[in-house]
Each structure stands twice: as C-alpha cells, then as structure tokens.
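Missing here: one protein chain of the complex. Every other protein chain is in place.
== chain A ==
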Amino acid sequence: MAVQRVLCVAEKPAIAKAVAQHLSGGSFQTISVRGNQYVKNYVFEFNFGNTWGTCSVTMTSVIGHLTSLEFDRQYKGWLSCPPGALFEAPVHETVDSDKAAIAKNIKEQAKYCNALFIWTDCDREGEHIGTEVRKQAKEGNARILIKRARFSNTERAHVLDAARAPIDLDDLQANAVAARIELDLRIGAAFTRLQTLQLKNMTEALKEKIISYGSCQFPTLGFVVDRYLRVKNFKPEKFWGIKVMHTREGIKVNFLWRRVHLFDRAAVTVMLERCLIAKQAKVTKVNQKPTSKWRPLPLTTVDLQMMGSKYLRMDSQKIMKVAEALYTKGFISYPRTETDQFDKGIDLKKLVEKQLPDGNWGQYARGLLDGGFRTPRAGRHNDRAHPPIHPICWVAPTAINADERKVYEFVVRRFLACCSEDAKGQSSEVEIQYGDEMFHAKGLIVLERNYLDVYVYDKWESSQQLPNFQMGELFEPTEAKIFDGKTTPPNYLTEPELIGLMDANGIGTDATMAEHIAKIKDREYVAVHSRGGGRNAVKELIPTRLGVALVEGYDNVVTGLPDSPSLSKPFLRKEMEVRMREICAGSKSRIEVVQESLEMYREVFIHTQRRISMLKDAVRKYLIEEAAS
C-alpha cells in the first residue's frame, strides 16, 4: 500500500510551525508558498497510529479567515440602493484578495493528499475557518477525507495526543459564526450607511468620517455614555451618621453605625440623643471565628482581561495580543476560554513542577510539591473546549519581551495560587447596642498567608486588634458624636469595569470584547483619559461629543416605543447571542436565526429612518451648538 499523504492546516503560521516541529521531531523541510511571505509548507513524516500509520505530511496554515461575505456588485456603492435594501440584498462569499495565494496553496496540496487534517483553534471562529479550509481542499480534491485536531495548547505531548485522536468538524458552531457574519454585515452596513449619509453634511467635522455602526460596538459605547452621564448629572447630597469610640486597654476602638449614614439630620440628632440618654452601651455580640480569603478561581479570558488591565497597566486588546503570542510560542495554554474549572485528567502537579527553575516563584512551587498543593477550586463555567488559562512550561525571563513577561508572570502566579491553600485568619467582631442603635467593630489577624505569597495582586492584611469585651457587659462609650459627609459621583468607567458589563450583558464573546472596545476608541466615539498620576494612574473611558450624540439620538428615536429597545442598550444583541447558542445546540437553524434577528433590527431601522430628525437633533446639540459654546 502506498504511503498515505496528509495535509494539515493550522489557523496561523506560528501554530503550523510549532505543530510541525513537534510532529516531525524537529526535522522537516520548509517550502515557500508563492504569493505569501508568511505562510510556509512544512514537509515531514509522522506516524498517526491506528489506521493511518506513518504518513507523509504537509503542514501549512491560513491566516485567520480565508473568505469574507460581500454584497453583490450592484449594491456596493454607498448610493447604489436605499440602505434598508441591504437587509435582503444578495450576498456571496469570496476569497479575500490577499488570501488568494493561501487558498490556492490548499487547493493544490489537497490534490496530492488522501486526508485533510484541520488544526484551527478549537473555538467557534476556528470551527468556521475549518469549514473555509475544507471548501478549498474539496475544490482541489473532492474525495479528500476531512478530520480535525482537538487541542488547546502547543505543548509537545498534548499536540502528539491530538494528532492521534482526530475528531470531526463541528458544523453547528461553524453555522453560528456564518450567521453572525451575515448579520454583522447586513445590519452593520445598513445602519452605517444610513447614519453616515444622513449626518455627514451636518458639520465639517463629520464630512470625511464614516460613522460606523456595529451591533456590539453600540451597546459598548452605550455603557460608557451611560456612566459618563451619571457622573455629569450627579448631585452631591449631605448625609449624617453617628460615630462611637471607646478606649480600652490603650486601644481606641471605633464602632461603626449599622445604619452607616442617613440623609436626615434631625433624625440622626434624635437617634444620637437617645444613645446619650441611655448612657451605657450593652455588648450584644462577641464573635471570634476563623476566616479565610479564598484563593482565586482558575483563569478565564474575561478575568485575564479584567485583572490584566487593572494590574498590568495594559489595555485588554494588548493583553490578548501578548497572551496570543505566548500561546503560539507554547508557553501558556489557549488564552480564549470561558472555563474556570480544571479537568480531573490534567496533571497539575506536573505543571507546577515545570516552574521550579524560576528565580521568583520556583521556591514557592517547590513548597507546593512538598505538600502545599491543593486541588484548585472549580468555578461554574465550562466551555467544553478549553481548560482555564495556565502555563505550559517555564520560560526564562530573558527569552521573552517585557510585556510578555508581565502577562506570563500573571498567568503563572495565578495558576500557582489556584493550586495553593486559602489564606487563613482570625476575625473578631464586637456588636453593641447603644440606645436604640446598633454599632459594631471588626478586627482581623492574618495567620497564614498561603496563596497570597505568590499571588501578589490580592491584598489581605491584619487590622487593628480589638481589646477584650464580654458578652452582655455594660459600658459607657468614651465618645459618641455626629459626623457628616457628602455623596460623591461614581467614577468614569474603566476598561475592566466595561469588560465586566459586557460580559454580564452578553455583548461580544471573551474573544471579541477587546476588539469592540478598541473599535469605539478607533472610531473616536470614546477617548481614554488618565486620572491621577504615576503608578496609581487610572485610565478612564470618556465619550466624545459624537459618542454622546449617537447614544442620545438613538435613545430618542425609540422613546415611547415599548417594543423597540434602543441600539445603545444591550438587549437586542443579547438576544442575538442567545440565538447563536441555539444554533450551536442544534435547536435552531442558521436561516431561522438570521431571519429572526434581521426582523428585530429591521424594525429599529424603520423607526430610525422615520425619526431620523431625532438623531440629527442630537448631533446638532452636541457637535454644533455645544462645540461652538
């Protein structure tokens, strides 16, 4: 029997190279691909085991999606049709012009191969790219057998295992992506054309601008504007509270009022007076109990982005880019995951062991192996595709750049923290009744830092110790008085907060959130400002005039229409996301979902056209009148 020939295709050139290196054991032939300087073909032999046996392998890659969806030629011009026509104008898939050489390479290679083995990333997007690759290969060789690798990192043993246990492409996931692509194209183009054409002539500032609309972009912008307006409209108010202090054993104990503070001065005055009349306070609760601060959950993409932008001083898009690079180089697992529980099968101690050589946390890792190891807590999410983000192997700090070091260090510290014991402490609480009012004081001693030693991002520190109080004892507090204060506005939205809001409201996926945020910055709908200086500077998102105008305009468009939520709100997009999941689950077809979602948006589109003056009024208000004043 002739040697089988297998064509392997990865999602990115770096993955192709890494996988080729592992499968070939390091000896492969590199052949250039005509017309593309990044993609290479790697040729070698590999024994896939079972029925396949030793095969001659060509490993190559694409660079992300091969094709895009486009409107037919006659609808391409901005003035070729009313924007509303784009909801049903015919569309077709074409190979991107800069990807033609890559597509051709796959077609050519497929001719000589018996099997196509797809190595795109194991997520929805990767599944769809897999179908694009399959289409090209089938055009070259209609009888080619199609398989797919299930892998979540490029560590050697994992890659070899994946090569020997191929699975099938998941067409449902690919269909969900196809539906999303079509919806994004139609809805995006229709609204973008409508608003750009309507608004561009209103002011010089918009003349040359494309005012883009995206079904994720707008709700993302909506969150930023919503917070901005809350800050701007905020009205400070005075409040009053009661402060009780008692000195005992040389310690000044501050008791906090259970009501915290109230907005009625007379009421607080009466309450304080009744404390003073009572003279003595009674101890109603003395509590000493062990307490612990839980080690973090295994790391997900959303958490990486939130924690990262909080502690590593990088924006979420940057973090994802760096994490992607670390993944491609084989240092960390796939950085796009919703899973916050480790599979029972994974050998965590072995991963801990890999960190022993490190100068900073090697010693800590040693401690885990010498008995400190604990099975990580399990969160409630599992995307059934990827494990939580974790380090695959140790890398010398000198081998990677500064940003990579920061992200890698975070991933490792987080992983080691997951495998550690919770921090332990002792909390004490004293509660007193004084007059009719309740007050309490709390103390904490940290006894064992445990995971905190390696997870430097969490803070938990001992507080002042409480002196001895007896249950039921009566005493006269040293001091009781009224304090006052003022409410303060919330802060402008920060990127971690925005990611949290997007996540909670179903805007984008963990893979795309960072892009949507980058997009609204790019479009100059929001700007980034620094609050404070130096190391403690916080980056805040503040909408531009155009950003505020668009949100207010769209909110006004749907005012009084109970069935049409504004495009600046997350509701429509959330529904669409739910439908994507239904495609993945097989309970709805791609066509059904596209039709239903288009219907929802078309209704808003019609309202927008009818009430376009509202949008124009908002632009006039913010870009012309306010800009002039």
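By our rule, a residue touches a chain if its C-beta (ideal position, glycine included) is under 8 Å from a C-beta of that chain, and two chains touch if they have at least 3 such contacts; residues count from 1.
The definition used in the following text is that contacts and distances are computed from a predicted model.
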{"item": "Name of the absent chain as recorded in UniProt (options \"Small ribosomal subunit protein mS29\", \"Molybdopterin synthase catalytic subunit\", \"RecQ-mediated genome instability protein 1\" or \"General transcription and DNA repair factor IIH subunit TFB5\")", "value": "\"RecQ-mediated genome instability protein 1\""}
{"item": "Hidden-chain contact residue, picked from the options A:A101, A:L206, A:L262 or A:M307", "value": "A:L262"}
{"item": "Of A:I106, A:L501, A:M580 or A:V619, the one touching the omitted chain in the full complex", "value": "A:L501"}
{"item": "Residue of A:R274, A:R313, A:R531 or A:R581 in touch with the missing chain, whole complex considered", "value": "A:R274"}
{"item": "Chain A residues that touch the omitted chain in the full complex", "value": "230, 234-235, 237-239, 259, 262-264, 266-267, 269-271, 273-274, 277, 436, 487, 500-501, 503-505, 562-563, 565, 569-571"}
